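Below is one structure; the comments refer to it alone.
Of the protein chains in this complex, one is absent; all others appear in place.
First chain written, first letter: the chains are A and B, and each begins at residue 1.
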Amino acid sequence: MRLSCRVNGEDRQVEGVWEGESLLYVLRERLGLPGSKNACEQGECGSCSVYLGGVLVCSCLVLAGQAEGCEILTVEGLAEGEALHPVQEAFVETGAVQCGFCTPGLIISTHDLLERNPDPTDAEIREALAGNLCRCTGYEKILDAVRLATIRTGTNEDPS
Amino acid sequence: MPGYHRAELSVELKLVPSPTGEEAPREQVEAAKQAASGSGLAREAGPETTVLAGDRAEVLEALVEAIRASLDAGVRTIEVKVEAEAEAERFD
Partner (left out) sequence: MTRTQTTPTLVTRERPKAPASTPGRIGESTIRSDGVPKVRGEFEYSSDLWMNGMLWGATLRSPHPHANIWSLDTSEAEAMPGVYAVLTHEDVPGRKVYGMEIPDQPVLAWERVRYQGEPIAIVAADHPETARRALDRISVEYEVLEPVTDAEEAMSESAPKLHLSGNVLRHVRIEHGDPAATADVVVTGEYEIGMQDHAFLGPESGLAVPDEEGGVDLYISTQWLHIDRDQVAESLGLDPGMVRLTLSGVGGAFGGREDLSMQIHACLLALHTSRPVKMVYNREESFFGHVHRHPAKMRYEHGATSDGRLVYVRARLIFDGGAYASSSNAVCLNAATFACGPYDVPHAEIDSYMLYTNNPPCGAMRGFGAVQACFAHESQMDELAQALGMDPVELRIENAIEPGMRFPFGQEVPPPAPVAELLERVSAVPMPEEKEVVGRDLRELPGGVSNVTHGEGVERGVGYALGFKNIGFSAGFDDYSTARVTLSVEDDEPLARVHTAAAEVGQGLITVQAQIARTELGIEKVVVLPADTRVGSAGSSSASRQTYMTGAAVKMACEAVREHLFERVREEFGEDPGDLFLEDGRVVSGGHGIVVLLTELIGGEEIEELVEFHHKETIPLDEKGQGDAHVQFAFAAHRAVVEVDTELGLVRVVEIASAQDVGKAMNPQALEGQIEGGIAQGLGLALMEEIQIGEGKVLNASFTDYLIPTILDMPPVRAEILELADPEAPYGLKGVGEPPTIASTPAIVAALRDATGRKLSRVPVKPDQIVGLAKKPPDRPLQPGSRGPQGEES
């Protein structure tokens, strides 16, 4: 089948999509956007998180056809040119990235959290990110990253 | 800790079962393998292939036993490849 959608602000069209393909597969294998990750393909780990029509989804659980005509934002679309998004910056600076396989999903989820709740408490951060598995960091530095991103993106002043 | 040690001596025995033997070919090979296993040095390395690996003396001793057992099991041809530990550095 043919699929048309808008990905990271660009109109994209792909031919020859098999009907059973997930949005994750189309992004990774047909659109050259492998940033969204294939860690479980079971909707359990959050590594494939993207925005579909402004809603946070596990792209492994979305059939490609459901994205027809939709707007999609992936981790590749967050930075503006060379400048990282403050959430991305915070992950790098706090050491929240080790192997990095969970990172794109966590960045999208954190972005979504801060859109909804610009000043989350630790308990709220933990709740919001509970659907994103990380196997390397023990999450301590991920919490640090979200706290720093909160400061950077919010109206809060950076105390440092 | 993987230790990619090569044994001092490895002998690969490839057994060619006799089509006219009393036992079916697969059974001949199986019987020969089981007989070779007595030494504790044997392992399977293919459908008809058994490897004996260890110190030189023990492998040479086990080899004769293994050949004898294979012949007793009805196997008529045995290809033997003997490999001494490579002198060369491994991961060059």
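The rule is short, and it goes like this: a residue touches a chain if its C-beta (ideal position, glycine included) is under 8 Å from a C-beta of that chain, and two chains touch if they have at least 3 such contacts.
Keep in mind it's a predicted model, so treat the numbers as computed, not measured.
Engineer: Looking at A:5, A:64, A:107 or A:148, which makes contact with the chain not pictured?
Structural biologist: A:107
Engineer: With the missing chain put back, one of A:14, A:63, A:136 or A:151 would touch it. Which one?
Structural biologist: A:136
Engineer: What residues on chain B make contact with the chain left out of this view?
Structural biologist: Missing-chain contacts on chain B: residues 1-5, 26, 33-34, 36-37, 40-47, 49-51, 90-92.
Engineer: For review purposes, identify every residue of chain A that touches the missing chain, sorted by number.
Structural biologist: Residues in contact with the chain left out: 18, 20-21, 25, 28-29, 32-42, 44-45, 47, 74-76, 78-79, 84, 88-89, 91-95, 97-104, 107, 123, 125-127, 129-143.
Following the convention adopted for this analysis, only the chains that are shown with their structure count from here on.
Engineer: From the C-alpha centre of chain A to that of chain B, how far is it in Å?
Structural biologist: Going by mean C-alpha positions, chain A sits 55 Å from chain B.
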